[in-house]
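Note that one protein chain is taken out, while the other chains of the complex remain in position.
Letters A and B mark the chains in the order given here, with residues in each chain numbered from 1 onward.
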Amino acid sequence: MTTIDLRKSNLLTTLPVLLFVLLTSVLPICFLLSNAFSESGNSFDQGSGLSLENFREIFYDSYYIGRMLYTVLLVFLVSVLTLLVALPLTIIIARLRNFWRSTWVVLLLASLALSEVLTAYAWQIILSKSSGLPGWLESLGLLTDSNSWWPGFPAMLLVLVYFSIPIAMVMLLPPVSRMDRSFADSARMMGFSKIEVFLKITLPILRKPIFQTGLLMFLLNTGGFVISQQLGRPSDWMFSVFIADFMRSFNVPFAVALALCLLLTVVFLVGVTYLLFGRQGVNSRAV
Amino acid sequence: MLYKLFSLLGLGVFLYAPIFVVFGSSLNSSRQMVFPPSDPSMLWYQAFFSDPSWTGALVNSVVIACVSSILAMALAVLVAAEAWRRNSKFSRFLVGSISLPFLIPGIVFAVSISLVASIFGLLGTEVGIILGHVALLVAIPLVTTQLGLSQIDTEHVDAATLMGLSERETLFRLVLPIVRPYVITGGLFALIISMNEYVVAFMLSGFSVETLPIKIYNSQRYGFEPTLSVGTIIYIGFSLIVLSYIAITGKLWSLLGMKHSE
Partner (left out) sequence: MGLQAQDVSVTLGQTAILKGVDLDIAPGKFIALLGPSGCGKTTLLRVLAGLQEVSAGAVFFEGKNITIAKPADRNCGMVFQSLALFPHLNVLENIMFPLKKLDLTKSERLERALNLLEMVHMTEFRERPMSMISGGQAQRVAIARALAQEPSLLLLDEPFSALDAELREELRTEIRVIQRKLGISVVMVTHDQHEAFTVSDLVGVMNEGKMEQVGTPDDLIREPATSFVAKFVGQRNHISCFYRDGGLYEAGTNNLISHSCSSINLSPYTKYDLYYSSEAINAKGQIEVEALYYRNLGGRNEICARYKEQTIWIHNLWSGQPDRVSFGIDLSESFIFEANDDD
């Protein structure tokens, strides 16, 4: 906030921005809605009229609903696992000396830069029989007659968690390192063990950042499809894989309808979570 | 103490093992993806750089990423400046709506922007991908720029006004130097992400444009080939360099909101 103030808005700078916003945020949503409600076709042309055909297809049986439920639960599981691993590690890193802490931040951010496609590809190699872990373990005599460990649910889950951990850690590092160490010192002096301090002090104080990180994990993982598609069997695929597939086969309106369902589900879940839990974070002044 | 060392080591190994494996496999002299490499050679690096479809994809990615991040930075600065000068409902609306593409699930945005692109005939063009990436990534330099602006004490601005500086002078001589590193850092992050981004690029590419991630993904369907690994390694190397630069120039800590005493 500043004392410099213009009486009127600076149209020269805000007009192009407004146009851009219209083009890239407003219009897409509109098109999403209009295409979802048009007839199933196989091109990008708008259908002849509006119809609920696509939604009838989606809700015909419980298949897509089931897939959506599965996706939500899967992503929730991924978030929980990620936080379980990321939080203690973040706490350790936050306490390191500056040089090592910096190095770790750079390492984490660099691994973040590895996109879904490359991550999926790299793990396919590691988990393959010919050039990865199963092959080595077999040659070491620890495994007999193994197959590639992908596609499969464990592989998919592992790589989804792998993908999410650096993001979670980078998001958690600032609040964790800002947390006053005297909280833990104080509790230690009172006689609480390290685990008790973690559960009763550290976690409650970090409630809000943990929640926000978990939310971001959720958004990020519902939006991607490559890892799920590459490392999971068709029965393991997330909802987004279907959207991508139908787009690829040019069944655009149906894909769009699915996308709309996904968007609405996400918005609904996020909204509900905020209403239920969002208010609690207000009183925490620690971070 | 020891368990701390172990767990960090474990993390490092876990995070970078795939990268090492990919690197190793890129050194194979045969077509097979054997790790450790059976007969290490730079064969595939040569193959990569002499194959126009690969180098073309790399060039595409670089060009798209550069243009996208520059445009994203420009937009971010405009919006952030507006929000800083006047914390009005309108500026808040701008900030929120321009960040929207980043916040919704990636695939949903990719689908919806491709619909828009097709109407404007931008499907299957580099411009279309640039548009999609700018929309997606503007949120990043926006966040960093807003952070940079929040570092400016309003008292400094008041002092400048008292000294008789015009608004334009204040902007260029006070605000810009402080905010510039933040903007650039945001742009660099956007650059890295754009280089690696697959989903939006894929939806907008319409099978006629190939960025490197798209080509890698497509090539996977034809079985493994060490050239894929070469592309991957280039990306990681690039990201490490850019990130180290950001870390060294020091703004990383301010961005992360962490204390960093030398």
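The rule is short, and it goes like this: contacts are C-beta pairs under 8 Å (C-beta built on N, C-alpha and C of every residue); 3 or more make two chains touch, one makes a residue touch a chain.
Since the structure is predicted, the reported quantities are computational estimates derived from the model, not experimental observations.
Trainee: For the unseen chain, which displayed partners does it touch in the full complex?
Mentor: A
Trainee: Touching the hidden chain in the complete assembly: which of A:F153, A:F183, A:F198 or A:F211 does that?
Mentor: In the full complex, the listed residue that touches the missing chain is A:F183.
Trainee: For subunit A, enumerate the residues touching the unshown chain of the complex.
Mentor: So the residues of subunit A touching the unseen chain are 180, 182-183, 185-192, 201, 204-205, 207, 283-286.
Assume only the chains that are shown with their structure count from here on.
Trainee: Going by the contact rule set out above, which residues of subunit B touch subunit A in the complex?
Mentor: My answer: residues 4, 7-8, 11-12, 14-19, 21-22, 25, 32-35, 75, 78-79, 81-82, 84-87, 90, 94, 97-98, 100-101, 103-109, 111-116, 118-119, 123, 131, 134-135, 154, 157-158, 161, 167, 170, 192-193, 195-199, 202-203, 213, 216-217, 220, 224, 228-229, 232, 235-236, 239-240, 243-244, 247, 252, 256-262.
Trainee: For subunit A, which residues are in contact with subunit B within the complex?
Mentor: Contacts found on subunit A: 1-6, 9-10, 13-14, 16-18, 20-21, 23-29, 31-32, 35, 44, 88-89, 92-93, 98, 102, 104-111, 113-119, 121-126, 128, 130-132, 162, 165-166, 170, 173-174, 177-178, 219-220, 222-226, 230, 240, 243-244, 247, 252, 255-256, 259-260, 262-263, 266.
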